[in-house]
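Heads up, this is only part of the complex; the chains shown haven't been moved.
Here the chain labels run A and B in written order, and each chain numbers its own residues starting at 1.
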Amino acid sequence: MNITVKLFASLREQVGKGEVKLKADKPMTIAQIWAQVSEEMPLPTHILMALNMQYVEPNAIAKAGDEVAFFPPVTGG
Amino acid sequence: MKIEVCPQPFNPWSVLQDYEAQRAQAGKCGATACFIGTMRDYNAGDSVQQMWLEHYAGMTELYLQQLAREAEQRWELLDSLILHRVGEIHCDQTIVLVAAWAGHRSPALDACRYLIEELKHRAPFWKRETLNTGQQRWVAQNTPK
């Protein structure tokens, strides 16, 4: 089973990926997932993170089947 | 409650008129407050030609539903509505519409303001502007007010 990782807006362009499937042999923190997806880019300061479509902090834990997302500050409205 | 992410342009006033027409009027609503965000032809000192609105399909709808539900409970609203455009947006087109219905004016006005402020700070939408020069840029942050 995989963890689906999504990136949005300027962050997607920076990292150069919109969606990635990560092999999830064991649970991982959101920070670890970022490191893997971004190939060790430092976590941007104002980045927002979601686990299964709910905001979380970098220490939240994702497991196989989960959806994780990274995105810049939101600018709707 | 009505929550919608709209890929097509809409007229906010006819949305509200249609929405109220199909609701049962029951004599309990004394106050309606609404806010509409519209695309300007300028931003941060530059002339803007058009805009692209990206969103996180699924999370956006979920977040807007949570937001409306929260406002309805906190202010004992009779009803609430949030519509938000995505995709290509042109000058003078509506970007967002929020509305709150209540028995009295204070909860309606407070909830309306809360809906738009929370949406701006938390709902996963992102604006990419195309300037008149042709340059494209992501809007880095919403204005604080």
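In this section, a residue touches a chain if its C-beta (ideal position, glycine included) is under 8 Å from a C-beta of that chain, and two chains touch if they have at least 3 such contacts.
Every value quoted in this text rests on a predicted model; they were computed, and no experiment measured them.
Overall, this complex is built from protein chains in the amounts A x2, B x2.
The rule we apply is simple: only the chains that are shown with their structure count from here on.
Remark: subunit B residues 37, 53-56, 58-59, 62-63, 84, 95-96, 116, 119-128, 138-142 touch subunit A in the complex.
Of all residues in subunit A, those touching subunit B in their complex are 6, 8-10, 48, 50, 53, 55, 69, 71-77.
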